[in-house]
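For reference, the structure I am asking about is given below.
A single protein chain has been omitted; all remaining protein chains appear in their positions.
On to subunit A.
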């Protein structure tokens, strides 16, 4: 090769390298970038899109307002949305693509517990901060010592222990219970925790039926008939979405809600859709302390403004997945600000950002959240209420709202939930008192 050709080739290689590198969103450590890319996984297809699409709308609203107000310390947030409905394998490759090719600095994933279990070790491997924003499984964090994975809400143990405490508070004398849950991980796991805690706190309760209809079932005739024959004092369901709506409608049309006390642990998401199908007196859970009519935040300007804007944009009132999304984004913002402060005012790298999450305390739209430094688990209070009619809404709203605080009903760091729930004693009923939201 002649020297001139060699020189020309070197120039070409260097030019290509410069052009190539300039397209990457790289910046020297500590330099503030123009924008920070974040990946958000949510269900945009499939039955779980009843949670995913409202949450996506909330993220869009939140990020628009955040960027309009200057972003995080002047850095705009640039979201990339990934559909969880594509299935585990494709989600995993999309997740890697968003991190490795698009340069995302934070991942907010996911709704599905299965996806959380899959993605958490990948995030750790990629050294990217991952916020578990909506999935319930306690197994995502338990038994692991992740450095980059955090949860900005409660897990299934907190939710189910709170549910048992609430049920025993409002309905202490029931003798029989039946469960109708979806036949998949959440339906089975949530009942396992609930029944184990119930057995500890009220051993004389008899479980008369454990029914797990197919996920996405369109017909509950046989289940409703069987429950009408058994007449349990309480019917519990942790189902959600179309399954919950269908079950409640078929049960209501056949009068089952008049003979048994219904407890819908995730019922807050269906209130608006079910309209007046739902009678008064049904016990409702909310997966967190979120509810658009939560009396604690009736005068909170930010909460009220968000509810109004969300309703204006989507035509519906926010449900828990909306609050969880905002909570994750608020947690991310709070962690960035904490990390910037710890870094002497400079923009943090991924490791510094991850450090900031440990012990982080921040507020979403409702109460204060604390992320435990030991295991990255968020502590989030739980809200429950009873359905009642309201002249202001075409659907049932909640009355007698109570809040169950999270700290004593979450598995302690380092312990395993299946063992811990067996150590719960009736003394917990005195230690953790659900408090009225009006207080």
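In this section, a residue touches a chain if its C-beta (ideal position, glycine included) is under 8 Å from a C-beta of that chain, and two chains touch if they have at least 3 such contacts; residues count from 1.
By definition in this document, contacts and distances are computed from a predicted model.
A chain of this complex does not appear here, and its UniProt-recorded name among "2-oxoglutarate ferredoxin oxidoreductase subunit beta", "ATP synthase subunit a", "Branched-chain amino acid ABC transporter permease" or "2Fe-2S iron-sulfur cluster binding domain-containing protein" is "Branched-chain amino acid ABC transporter permease". Of the listed positions A:81, A:146 or A:212, the one in contact with the omitted chain in the full complex is A:212.
If you put the hidden chain back, the residue from A:183, A:300 or A:350 that touches it is A:183.
The omitted chain makes contact with just one of the residues A:103, A:121 or A:242: A:242.
Within the whole complex, the absent chain has one touching residue among A:46, A:114, A:281 or A:295, and that is A:46. Against the chain not displayed here, subunit A makes contact via residues 45-47, 49-50, 52-53, 183, 209-214, 216, 218-219, 221-223, 225-226, 228-229, 241-243, 245-246, 249-250, 253-256, 273, 277, 316.
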